[in-house]
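Note that this complex is displayed minus one protein chain, with the remaining chains in position.
Let's turn to chain A:
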């Protein structure tokens, strides 16, 4: 794993070789956020790959000075979240015709209320509750607490102040705590 300083140098030297190193270094974080952003688990890798390709296309137009100024991780995550937003907008605008939409004879892979109530695995339940948070809170919680970014990077990705980023994350956490308790009747901890 290379640090961002080495990655930026590698990108300036050879964009494609450097970019492969970027994918290997930041792939886990980008994929983890994609996994919590994509509506279906199966779409997470597609979403992450699409975001990296968009980043590559943008970088092809950047000169060395601009690449050397890039804060890679928040920049990649910003592109990921924009990609997800565009995908959702496109999906809403036109129905999928590639057969990738849920087949009618199979339940949607996104857990419904009944499955959520049954989900015994805490991770599944937490993921489902996380997916229901308002988008700003969810994104803040994912960036701050799932992939463990510093508040400054969360703020950079959300394009808000650090105070606002902190407050989104805190309100998201509070909502998760409240709903976790509410969804486990009879269980006290």
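Keep this in mind: contacts are C-beta pairs under 8 Å (C-beta built on N, C-alpha and C of every residue); 3 or more make two chains touch, one makes a residue touch a chain; residues count from 1.
Just so we're on the same page, contacts and distances are computed from a predicted model.
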item	value
Hidden chain of the complex, named as in its UniProt record, picked from "O-6-methylguanine DNA methyltransferase", "ABC transmembrane type-2 domain-containing protein", "Branched-chain amino acid ABC transporter permease" or "Spermidine/putrescine import ATP-binding protein PotA"	"O-6-methylguanine DNA methyltransferase"
Residue of A:80, A:141 or A:154 in touch with the missing chain, whole complex considered	A:141
Residue of A:12, A:67, A:160 or A:180 in touch with the missing chain, whole complex considered	A:180
Residues of chain A (touch criterion as defined above) contacting the omitted chain	15-17, 19-20, 23-24, 27-32, 35-36, 45, 48-49, 52-53, 56-57, 60, 122-123, 126-127, 130, 141, 145-148, 173, 176-177, 180-181, 189
